[in-house]
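Could you have a look at this structure, given as structure tokens, before my questions?
One chain of protein is taken out of this complex; the other chains stay put.
Now for chain A:
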Amino acid sequence: MIKYLTRRLLGWLLMIVVATNVTYFLAWGFLDPRSNYVGRRPPLSPEEVTQLLEPRNLSDTVPLVERWWNWFSGILFRWDWGVSAVGESVNEQVAYRMWISAELVLGATIITAVLGIALGVYTASRQYKLADRVGQATSVVTMNINIVVAALGIVLLAIGFNDLVGARVFYVTGSHSRDVSGFFPVVLDALQHLTLPTLALVLVGYAQYHLLQRTLLLDNINADYVRTARAKGLTKQKAIRKHALRTSLIPVATQVAFTIPAIFTGAILTERIFGWNGMGRYFLDTIGDNDIHGVVAIAAFGAVLTAAGAILSDIAIVVLDPRVRVS
């Protein structure tokens, strides 16, 4: 088991390294750090720009292979992901912004999965009854609303609500207020900022788990082993919870794990709308600022998330599926 996971881990590590390096060369094909200095007052001569860029390993006067090796060996030996064209450290930026995004994405992922699975179980045990039909219709609609429309619609509703109450219950922009201190005020403030973007992510995300869980559970409810359990005297509810749910959770868990990178992409749009200074914002900034090292760091971050999702799904299968543990 450990051996299997280690092998998978090594395979993914190799993929991440290759993907990151490919992105490095791609980024050089599309971005030009030199253009950051065009139009400066007083104007800088090309030589002066080169002098500024060369110590940052961003000058195109140095051969690409040499630039690549400087960058790659920096990560390999010092875990230094380089600097932007104006000298900001990528390590610092990512270390700071990562947690802002995590605050949003982690909470939203957990709520989305729990809500979706719970709804799936609830509606599957009431197949074709009113609750099932209403739930399914709602899910098909919410699942296909664009995240941008959902988020902006929520902003409009929240502004309306704030006006109605006459106080700022929900914050429409930013992840924190600046002048808040003390444990409970900070938590309350964070929640006031978190509620709306989380709501947007959950609204467009829960439905896929709901529909998937419902279908899988319905497939399993009539399986032989569930019937056996019923024949031995378990109530229907108990048989579903103890036997059918367990096997039907496996594909759902896989799905949840694999959507982690997708949620992150969804969060780019959400962060932009709600003015969060997380990885999504960094993604937009780095492309706008010709920040090659930043772009590559984000690509690596995304690749790590994909790999983490895949490995988590492997672990989930081992935990949930007794057949895997036996063999």
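Assume contacts are C-beta pairs under 8 Å (C-beta built on N, C-alpha and C of every residue); 3 or more make two chains touch, one makes a residue touch a chain; residues count from 1.
Keep this in mind: contacts and distances are computed from a predicted model.
One chain of the assembly is not displayed; among "Oligopeptide transport system permease protein OppC", "(2Fe-2S)-binding protein", "Hydrogenase maturation factor HypD" or "Aldehyde dehydrogenase (NAD+)", its UniProt protein name is "Oligopeptide transport system permease protein OppC". Within the whole complex, the absent chain has one touching residue among A:Ala85, A:Ile268 or A:Ile317, and that is A:Ile268.
The omitted chain makes contact with just one of the residues A:Leu44, A:Val114 or A:Val148: A:Val148. Chain A meets the missing chain through residues 12, 15-16, 18-19, 22-23, 26-27, 30-31, 137, 140-141, 143-149, 152-153, 155-156, 159, 261, 265, 268-269, 272-273, 283-284, 287, 295, 298-299, 302-303, 306-307.
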